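Every protein chain but one is kept in place in this view of the complex.
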Amino acid sequence: MDSGNIPDLPVPPDARDRPRVGVDEWVAQVEHRRARYSGLAGLAYRGISFIPPPGRLALFAAFAATLPLWMGRGDLFTYGIFTLLYALLGLGLNVVVGYAGLLDLGYVAFFGFGAYFYAELSSPQYGIHWSSAAAIPVVVVATALLGLVLGISSRRLLGDYLAIVTLFFGQAFVVFVNVGNPTVGGKGLSGGPNGIADIDPLDLFGYELTTRNQQYYFLLLSVVVALVGLHTLSESRTGRAWRALREDPLAAETMTIPVKRLKLMAFAFGAGIAGFAGCIFASVLTAVTAGNFDLPLLITIYAVVILGGLGSITGVVLGAIVINVSFQFLAPENPQNNARILFYAVLLLLLILSLRPWWRLGAVVGGVVGFGILTRLIVEAVAPSWAGGPVVEGGRLAGAIKEWVVIPTPAHDRFGNWAYVCLVVAILILTLVQGWMRTALLVPIVYLAAVVWENSFVEQPAVARWILFGSLLIGLMTLRPQGLLGTPRVEVV
Amino acid sequence: MRKRATAIAALLALAALAIVAAASAKTDRGAAPATSDSSLINCGKTRTIGVAAPVTGPAASIGAQQDRWARFFVSRYNASHKKKLRVVGGDTQLPDTAQAIQVAERFASNSQILGVVGPAGSQEVQVSTAPLKQGGLAFVSGSATRTSLTVDGSRKGFFFRVVPNDDQQGPRVASWIRTKLRATRVVVVDAQNTYSTGLSDTVERILKAAGVNVRRETVSESTVTDFSSLVARIPADTQVVYVPWQLAPKAQLFGQQLRAAGKNARLFGSDGLFDPDNFKIPGSLISFFPIDLKSKVIAAYRRGPGKGQSELFGLPSYVAADVVARAIDKACANGSASRAEVRRFVARTNIPKKQSLLGFTVRFVQTVKAPLGPGDMQRPADFGIYQIGASGAYNRVG
Partner (left out) sequence: MDLPLAFDSQLATQLLVNGLTLGSLYALIALGYTMVYGILKLLNFAHGDVYMVGAFVGFGVLNAFGGPLSPNIAIAPLIALMFLGAMLGSGALGVVIERFAYRPLRDAPRIAPLISALGVSFFLQNSVLLLFGASFRSYNSFLLGSDHPQQFVPGPLTDAAFVVNGVNVQLVQIIVLALTFGLMVALTLLVARTKIGKAMRATAYDREAAAMMGIDVDRVIASTFLIGSMLAGAAGVMFGLLFSQIFHFMGFLAGLKGFTAAVVGGIGSIPGAMLGGILVGLAEAFATGYAGGRWSDLIVFGILIFVLLVRPSGLLGTRAIQKV
């Protein structure tokens, strides 16, 4: 026998590539659970968990209440009102998907039903002008009943089949309202493609909410009430029963939890919240058409819920903030300077977060700047028509950018497209290499990203917004599959 | 204990909210003097206009055209004027009007914007009205044709359009079908959007009243890619098929499938289909402005942003941008302008026939004179009828 040197254990391969053969899933996930508490995200998670829910609510409400004091009207509308609307819808969807685990792809139809029903009750369509204090409860109850009806279909269908039926329901609603439009009482019920217009503003006991500030505060109030209610619900027996249902329906049923009744309740509850959100939406927009309640909105709400972390109320609010704020910040109507500054700031931030130690970061940044200037000088000397094009919406940075980035004259208009394709390929390759090669490759890739931005994205900001948004979703989900504040669930497949 | 803490925190939060709400709710901060109606903006060397169009999403193929034509005008304007125009684009993503209202709110809050080109869809105009009116902005649309938008009078002085409305186009088409084509068996195919349904209703109503046998079909032109089942429904003895659609390539496919099925009905398209590059079924008729197809501007567009295509769906947006630019020029004559001034000059627009790309003088109606309302263009603004020849060329016949 050898004297004493125990040979080193072989280094296990990367955790992601390690086969999980024979390893219990729960044990295998221990790395994930430990990783949760490390790094910047872990710090944030711990910080947020440290504050008790009432404190979080108070902080959120206090911050949100100050928004109208420093935001212009347009910004308040896009950043404030719509974030809260998405949060409200996300909270409702969270009950169905996050608590009860039912994949409901027709959720937006409840939102639409609530909006249309409110519109019928408070518009010139049929001449009925109920006060909102009367209309809103009626709409919420009706939508909850509709949710109950849809929930009945969930008795026989499981998982993805339920998803399809709810998807049909959602699409059927859109088609019915847009085209079906049966004639009731002499008029088309839903107004057809024109929808219902001139909807009355919210009218609570004589107090009309006509300004954006008033609408914003009402919405904030509703969200706060919903948060409190949902938190109480989640801590109650029903909430625990829902979570049991989500984790394992069969085990829950064995434990005498009334699974079928809980599913119906989840549908009804989620639908009720959506109905309420629909009323507010209708009165804020003053006109509703079928196109408002189609799949793009469903996708947004799902992104909000999943990004925030299924089942976590704070996560849903955070998800709504992240998604709406990032989407609106990149909007084309923002001055292009803003977007450009944001773009370079995010690039810098990504570099800072991923490069340690500091000298490496400095080397890369310096390398990018130097590489850029050098490239541009070479290109200008060799082929002048490939450098010297104008900087779009430069502002104060225009001079610096002109020296640094290669912008061909308008004669070479395919350059931006080719640069974009190269950039996508390069980024994919970047994720495959490791070590010093990765750091070295970062330099030309960051420069290429700047080239693509200046040549292609600034000219088509609307399209660039979607590309960046899609990349954000991919990046966030691959980095943190359980969502920002979700618990990494172990699924036994 | 936890429940009590929750309840107390909630009550505190509500109380705080109520106080702040009561304090600031009455004054809409966003409507601060900088963005309101009559405040003066220093015109300076660069003036800003907003262009709202659906640049991404299901309607991107037509929205992007409008955006390009409007920016084309701005580039030509900048090439020939000392003071420059700047465009702030907004993506309204038809058919989701929630984006359109956000764009409108943003435009209204942007203190530099003096006038808006757009929005494109009638339902978008509906939701954008309140924010744009409160911001005091004039908005000139190149494609919103629903008659009630002007005739109901609620947007007087704010909303203008450089396209005739449904009640002008419909009767023109119906009378052509009845008198010139002498058709007795007509099929109207409605594309399930607000533009198409309005025109279909009008044409069907007029033709039926004249005793023509009209059959109404529906198809969703944006989602349906195979029209063969629709073609199977059209009787073989139909003489005219009226297609008030907006997507020329879809209409082209429909026409080809119709011909391949051996049905020889003549296609009659509305102004949304006027696209010499994409809709080329020989023998078809289309209603459109009496433009000069050989105009230098169109040729320049083909060479430039059009990349070989004329994309005439967006042509009215060029004229809309022209209207806004002229109004801003006049308002800024003394160095500063307010949005209210720009609006007044837009209402008094007078683009003579020679300078107007539409083929007629552009002047706006000020009062309701059915079927026209304040914001519609005055006579002689109307449609012409074109026929597609054997080689795909468009010729004006009426």
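We call the chains A and B, going by the order they appear; numbering starts again at 1 in every chain.
Rule of thumb we're sticking to: a contact is a pair of C-beta atoms (placed from the backbone, for glycine too) under 8 Å apart; a residue touches a chain by one contact, two chains touch by 3 or more.
Just so you know, these numbers come straight off a predicted model, no measurement behind them.
Enquirer: Taking the entire complex into account, which one of A:Ala241, A:Leu310 or A:Ile407 touches the absent chain?
Expert: Only one of A:Ala241, A:Leu310 or A:Ile407 touches the chain omitted from view, namely A:Leu310.
Enquirer: Give the residue, chosen from A:Leu69, A:Val225, A:Val424 or A:Met437, that touches the chain omitted from the document.
Expert: Answer from the full complex: A:Val424 touches the omitted chain.
Enquirer: Using the definition of touch stated at the top, determine which of B:Val219, B:Leu273 or B:Val365 touches the missing chain.
Expert: Residue touching the absent chain, from the options given: B:Val219.
Enquirer: Out of A:Leu233, A:Leu347 or A:Ile467, which touches the unshown chain?
Expert: For the chain that is not drawn, the touching residue is A:Ile467.
Enquirer: Against the chain that's been left off, what residues of chain A make contact? List them.
Expert: 16, 19-22, 97, 103, 153, 156-158, 160-161, 163-165, 167-168, 171-172, 175-176, 179-180, 250-251, 254, 295, 299, 302-303, 306-307, 310, 417, 420-421, 424, 428, 431, 456, 460, 463-464, 466-467, 469-475, 477-478, 481-483, 488-489, 491, 493
Enquirer: Residue-wise, where is chain B in contact with the chain that is not depicted?
Expert: 55-58, 60-61, 63-65, 192, 216-220, 223-226, 228-230, 232-233, 247, 249-250, 252-253, 256, 259-262, 278, 280, 282, 307, 309, 311, 390-392
The rule is simple: only the chains that are shown with their structure count from here on.
Enquirer: Within the complex, which stretch of chain A touches chain B?
Expert: 52-55, 57-58, 61-62, 65-66, 68-69, 71-78, 82, 178-179, 192-195, 197, 211-214, 217, 220-221, 224-225, 228, 231-232, 235, 281, 285-287, 289-292, 294, 296-297, 328, 331-335, 460-463, 465-466
Enquirer: In their shared complex, at which residues does chain B touch chain A?
Expert: So the residues of chain B in touch with chain A come to 2-3, 5-10, 12-14, 16-17, 20-21, 24-32, 35, 50, 55-57, 88-91, 93-98, 101-103, 105-110, 122-123, 126-127, 130-131, 146, 192-194, 196-198, 218, 220.
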